[in-house]
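Yeah, one chain of the complex is gone here, protein chain that is, but the others are all in their spots.
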Amino acid sequence: MVLTGADVAAHSTRESLWMIIHGKVYDLTEFCSSHPGGERVLLKYAGKDATEEYDPIHPPGTIEEALTPDKHLGDVDLSTLAAEQKPAEQPAAKAPSGDAPLTLGACLNLDDIERAAEKLLKPKAWAYYRSAADDEKTHDWNRASFYSVRLRPRVMRDVTHVDLTTTLLGCKSSLPIFVSPAAMGRLAHPDGEKCLARVAATQEIPYMVSANASVGFEELAALAQPGQTLFYQLYVNRDRQKSEDILKRVAKAGYKAICVTVDAPVAGKRERDERAKLDEDAATDPNMQKAVKSAGPDAPDAPQDEPSQGIAQALGSYVDATLSWTDLAWVRRASGGLPLIVKGIQTAEDAALAAHHGANAIILSNHGGRQCEGAPSSLETLLEIRKFEPRVLDKVEVWCDGGFRRGTDVLKALALGARAIGIGRPFMYSLAFGDAGVSKVATILRDELAQNTRLLGATKLSEVVPAMVNARELEDNLYDGPYESPVKTILARL
Amino acid sequence: MVLTGADVAAHSTRESLWMIIHGKVYDLTEFCSSHPGGERVLLKYAGKDATEEYDPIHPPGTIEEALTPDKHLGDVDLSTLAAEQKPAEQPAAKAPSGDAPLTLGACLNLDDIERAAEKLLKPKAWAYYRSAADDEKTHDWNRASFYSVRLRPRVMRDVTHVDLTTTLLGCKSSLPIFVSPAAMGRLAHPDGEKCLARVAATQEIPYMVSANASVGFEELAALAQPGQTLFYQLYVNRDRQKSEDILKRVAKAGYKAICVTVDAPVAGKRERDERAKLDEDAATDPNMQKAVKSAGPDAPDAPQDEPSQGIAQALGSYVDATLSWTDLAWVRRASGGLPLIVKGIQTAEDAALAAHHGANAIILSNHGGRQCEGAPSSLETLLEIRKFEPRVLDKVEVWCDGGFRRGTDVLKALALGARAIGIGRPFMYSLAFGDAGVSKVATILRDELAQNTRLLGATKLSEVVPAMVNARELEDNLYDGPYESPVKTILARL
Amino acid sequence: MVLTGADVAAHSTRESLWMIIHGKVYDLTEFCSSHPGGERVLLKYAGKDATEEYDPIHPPGTIEEALTPDKHLGDVDLSTLAAEQKPAEQPAAKAPSGDAPLTLGACLNLDDIERAAEKLLKPKAWAYYRSAADDEKTHDWNRASFYSVRLRPRVMRDVTHVDLTTTLLGCKSSLPIFVSPAAMGRLAHPDGEKCLARVAATQEIPYMVSANASVGFEELAALAQPGQTLFYQLYVNRDRQKSEDILKRVAKAGYKAICVTVDAPVAGKRERDERAKLDEDAATDPNMQKAVKSAGPDAPDAPQDEPSQGIAQALGSYVDATLSWTDLAWVRRASGGLPLIVKGIQTAEDAALAAHHGANAIILSNHGGRQCEGAPSSLETLLEIRKFEPRVLDKVEVWCDGGFRRGTDVLKALALGARAIGIGRPFMYSLAFGDAGVSKVATILRDELAQNTRLLGATKLSEVVPAMVNARELEDNLYDGPYESPVKTILARL
Partner (left out) sequence: MVLTGADVAAHSTRESLWMIIHGKVYDLTEFCSSHPGGERVLLKYAGKDATEEYDPIHPPGTIEEALTPDKHLGDVDLSTLAAEQKPAEQPAAKAPSGDAPLTLGACLNLDDIERAAEKLLKPKAWAYYRSAADDEKTHDWNRASFYSVRLRPRVMRDVTHVDLTTTLLGCKSSLPIFVSPAAMGRLAHPDGEKCLARVAATQEIPYMVSANASVGFEELAALAQPGQTLFYQLYVNRDRQKSEDILKRVAKAGYKAICVTVDAPVAGKRERDERAKLDEDAATDPNMQKAVKSAGPDAPDAPQDEPSQGIAQALGSYVDATLSWTDLAWVRRASGGLPLIVKGIQTAEDAALAAHHGANAIILSNHGGRQCEGAPSSLETLLEIRKFEPRVLDKVEVWCDGGFRRGTDVLKALALGARAIGIGRPFMYSLAFGDAGVSKVATILRDELAQNTRLLGATKLSEVVPAMVNARELEDNLYDGPYESPVKTILARL
């Protein structure tokens, strides 16, 4: 059936809610109340074409999975749609600093990429990538913790040739670096995660695809070059069957390992993200604009609106908060026996438990400061493991992420026992420049790593040893309370 | 007797000082010298209607208690009062930052509420609530001390359901939070403390009514819902009989416990409050305006004015500075045996003494940084108790206040042994939005607490344990001098 | 002989240099090269009336002491002096912050007094009082060190009455505070140090008169009230006979003790002071103005001018750098046996040596940060003495100065064993307001001390004990190298 714009426009209320996506008309009346992103946004586009809004934040197939086929009412005759009256383009949420680099050539380091992205990305995209929990102290601390560590460069060693290659779970990598899973690449670039996949291939580094990627994981796998390493990041779904289905498809698509994210049973409070949503609502909703204007002492008791959700909360709504250690075996089974990575370890206790429960690698991570405000940086957790559970470093591969921006940041973690480092936001920011941007991030890190490995007096990663790092300042602030080894406790119970 | 405005205006000097309050004419000539707020402000309104000035800073009944009935000379014929020539509206003491949220809907956290209040409240109200002692370093430190503590989030635990309920002295609360006693709510909103009482009922959290509330404690009790918990904060009066009378009325009104404030034998030096008063005086007093204009090198030796008192000093003038531990028994007796809370404990020694002298709960508090500049934050005092007097935590309930703004702040204190947290300024700031504002503060805290309890891997408050906190940085700066247990000393003397 | 302005003007070169001071004509041709303030300033006023420049920075009698009587050539006929063409008034060296208080009534604390002084004083006066050595880090640290110390307020003690009186070397004082010696009071106020002397009398606190006071010490003594305590600060002169003469006069004038300043064998490098001098030179010297204008890349090698001296260097030029411990006995003898105070102790070693060599009191001081950049604050030295030489506290009175601005600063030092605190700059700044300003400084400190003594739970100074202070942060940074007791070494040699 072919419908007209006017047909659809007649169904713009909660009682009957139709919407156009990619030229198709859907009836969302029933679905409305269970929309992970809340009802309000659906009502905003009720009776209209929501393709432009829908596209960059939903992976392909989302609507098809969410609705039964009968909710697809037919196609719309595009010629019958009135050109939408858009509100004037919103200014960027924050004026970028005057000297932000404007070209990729002017970007000398990963901070330059970030500043450029702040200028080039849409406010909503910038807010989503950049946001962190609460007051963003943990985000800032992730970065600052590197500055409190000193290097101990050794001299008079032949450093003509330097070899940065390593393996992650047996997969070769040209660098001790992988692309961290981050969602919603198409907010920044039409090709979204495809850029990440293509460049990870040419740069020969593993790419861990986000469960919330805005390009389907099978589409990304189809782009893979021979020998390219893809990992899949899983958020376990409340509906376990859905997760099992995905895991089978992931294994079939050639992914080399499954990463279970354990630090996000609920989404963190990312106010920057929420504010971007509020700003957008205010710009498009005449009622809210009015409310803003009339507010003040004379109208203090105005009825409180349903709070706007940021992207993070909308995305995380299906995550299973019941996940526990014994589920690891289920994940492995469902994936057909792929190696397991556990992401989000923040204490020595949980590092030991992960190793005990069969994880092949763990990622020390506080989710880029996006989850629990106050969590330790991955460097701190690494030092805590060295203090309380040093044998974990022999039993599993220990990877880190969070705030790594410089080659020396990476080297500090490697020296203390990490095997690989995940880079998240910088790659997302670099999507503002497409493939060239992603490639630049990898190249900058490669150059800085090579240069500083040499300056440390090392020629391969195995020569980057603990004695090359003075982390005294962090060590003196490690947890020092009573420590009870959880694995000992488990073993004692047996 | 009915008097005219002209009759009253004829008595505008220290020799004969009449004033109109709520349409009644009072003779304040004798009272003038004992006015807790000083003579000057009375002289300023001598012969005039002072209702507008009087109202928000005096609890009902103040004037009736202070004067004998013969000082009520009669009523004024309101039609005979000339419309007052008001000075132009004073600008806010400080321009708020450009991006202060203007609506409650735009307030995502308690800091937003504070910034909104700075913009919406009258300068005098803002100054009174916000002010702290001396250079406000203790105020700032209260907040900063949370940032020096890290959390240790545990993962892979089923956190689907989280239960934040607890009890305070046996009274149920939906949150480990109570409304701290703070004075002068009507500076911010015509309903003043009534908003706090109403919302505490709907949010099911205890409300501790300030001795200096601008709504009478009996009026507030009359608003209470069945099962609602009200505590009463007492400043012991130099005239002990007055305190006994109040305590009897408090018990009769249904208050569940008495809180004795022990950190304010004299008021702290709150310069922000004093400056707001000076500004107000300057704006209304032609002589002071002139003085300001002519000041400078040519007039350095101008006679020094009697210093302006801030609200805090005026309010605190009746407090009994002789209070000592043995008085606790008297308070309990006078209240008919209500549980006792001691507020303002700042050392391990005094925590032990309070427990020894029969307190049921203690509040670790430096009065929001409003009393002794340099006092420890409540987190520091809590750690000091764990170090020197750990048994106190078993003997009394330990509550904390001062600088708590985030769910994680609350969780840090709870993990270290606190049972409940008092929130003061944020609730006062939220009065700028009336009931909706107060409710928003509670809701924000509830959401943040639920979210972060889960992120810590806990599902109820008893699972928030010391090992979830790394307070090493504070611990390493605790008092380390010789420690003499005061209770041991007392027991040794017996 | 009576000379005309034209007569004098004819002698304006280094070959023949006459000058008018207070209506008298002096021949400075020979003296010029030994002028402590350098030749340049003399050449600037050669042939002119320099009274206005001379007056506030030279104590009475300076010129008479420096020149033999024959250099007084006669008096000038004042009617023959042309009215001087003054350059336009120089703007203040630095724009004061917009909200600097403008009246004494608006000054609530000692920082307000400082900010007012910055606005009200002449740039040269402000620069001289405020300047400190090098990058002024020690000056700033003096103040900051107080913030790193926490108080431990005790509660539930009867603090109705508080007694702040004490004695300094047996002399009664209403406060544990004395006026520190500081020079050049007449830069700020025509009455200069007379204001300090008068107010010290009414406030009943000791006043230690600076050796470089701009009012003669005998003139100040003549103003003293019965029972008033004056101390005299001595800089030992290279010409010891001059010092002996002064000490005799000091003793005769009724001074109660002699303070030997030991931290200034040479003056510190006070660049703020030097810059003020440079600015003044530039404003009055056409050649320098031109140089400033033409400077830049085209004139990089311009001949370097003789550097301008600040006031500090000019004042200190007579100080004897050979002073050593054995000279204390000489000072005492020359003063007829007055008690001795040694000012400028910065290590535990020197505290012990001072006590060993018979000092009655020592002042822990880094000269307000004006001498050796990097020296410890007096709190640190006090803690160092407690660590290495605790018996010194029993043998001599230990006084402190440097950066004390708040009642709590004073109480922190007293709790750790200091007996009295010197206040320097704040009193000098307060001279901008004359007697009323000086009085205000004392009153603010008195009020803050009374208030905070009560808030600490004490009612007299002897109850302010070490356990009321947590100085852990400073203690953990004390010198920890090998410590050799110098007194033991001396005794071992005997």
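Observations on the structure shown:
Lettered A, B and C in written order, each chain numbered from 1.
The definition used in the following text is that contacts are C-beta pairs under 8 Å (C-beta built on N, C-alpha and C of every residue); 3 or more make two chains touch, one makes a residue touch a chain.
If you're wondering where the values come from, they're calculated on a predicted model, not measured in any experiment.
Shown chains touched by the undisplayed chain in the intact complex: A, C.
Residue C:Lys137 is the one among C:His72, C:Lys137 or C:Arg472 that touches the chain not shown.
The chain omitted from view is touched by exactly one of A:Ala9, A:Cys32 or A:Leu104, namely A:Leu104.
Contact with the chain that does not appear here is found for just one residue of C:Gly5, C:Gly105 or C:Gly344, C:Gly344. Residue positions on chain C in contact with the hidden chain: 134-135, 137, 262-263, 265-266, 268-269, 271, 274-275, 278, 288, 291-292, 295-297, 300-305, 307, 321-325, 327, 344-347, 349-350, 353, 366, 371-376, 380, 476-484, in rising order. For chain A, the residues in touch with the chain missing from this view are 102-106, 108-109, 111, 120, 147, 149-160, 189, 406, 408, 412, 432-437, 439-440, 447-448, 451-452, 454-456, 466-467, 470, 472-473, 475-476.
Throughout what follows, only the chains that are shown with their structure count from here on.
If touching chains are joined by edges, the resulting network of the protein chains shown is an open path. Because chain B and chain C carry the same sequence, their contact can be compared by residue number, and under half of the numbers here are used by both.
Computed centre separation for the pair chain B/chain C is 43 angstrom, with centres defined by C-alpha atoms.
Among all residues of chain B, those that touch two or more other chains are 476.
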